[in-house]
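Take a look at the following structure, please.
Every protein chain but one is kept in place in this view of the complex.
Take a look at chain A:
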Amino acid sequence: MKIMGCCFSCKDDDDAQGGETSERQQLLRDPVSNSTPVVRVPNSDSRSSVTAGPDGQPVRGQEDELQRILQETASAMIDVSGSGSHSLDQREFQERSRHYLQKIQTLSPTLLRGHNLLLCDVPIPEKHLNVPLLSEDDLDLMAWATDEIQEALHSIRVEHCEDLVVPFGCTQTAALQSSPSP
């Protein structure tokens, strides 16, 4: 079987990635497929031709685009060689210290008061939490007492010796007379 050829097209990655930059994103627009009209600006450098966008406004040229890419690459580079070279002179150091001190004076001291979420009704919880622990004897006494109470609760029995329904202080005849006739 002979294969004549194959062709395929990739969907635009911007839609899939939500517009995020990736290694496959084109840095420069394809000049061949550029459908925007070219507007020649008089007395301008031929290297940086200005193209008009869909709304008629001038778009940054190729030179500016390359410059932008260069700046972005330089800012993304990791460079620790110049880390120790920056130092403040004494005058600026003192000026800044004085400025910060003035600003600090205007801040409210309530900025450092944290919100008490636990034990908020206890004014000084650390004082109560720092007291010595209970002794073993007290713990044993508490355990014994609770066991006794539980056993006593389980042993409660009701013994009924009389009728369950009891008329309150009146005879049966009086109760029938007072009841409404049907």
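Quick note on the criterion: a residue touches a chain if its C-beta (ideal position, glycine included) is under 8 Å from a C-beta of that chain, and two chains touch if they have at least 3 such contacts; residues count from 1.
In this section, contacts and distances are computed from a predicted model.
UniProt records the chain missing from this view under the protein name "Ragulator complex protein LAMTOR3", selected from "Sesquipedalian", "GINS complex subunit 2", "Ragulator complex protein LAMTOR3" or "ER membrane protein complex subunit 6".
The residue touching the chain not shown here, chosen from A:R91, A:R113 or A:K127, is A:R113. Touch with the chain omitted from the figure is made, among A:R68, A:H99 or A:H128, by A:H99. Touching residues on chain A toward the chain that is not drawn are 76-80, 83-84, 86-88, 93, 96-97, 99-101, 103-105, 107-109, 111-114, 126.
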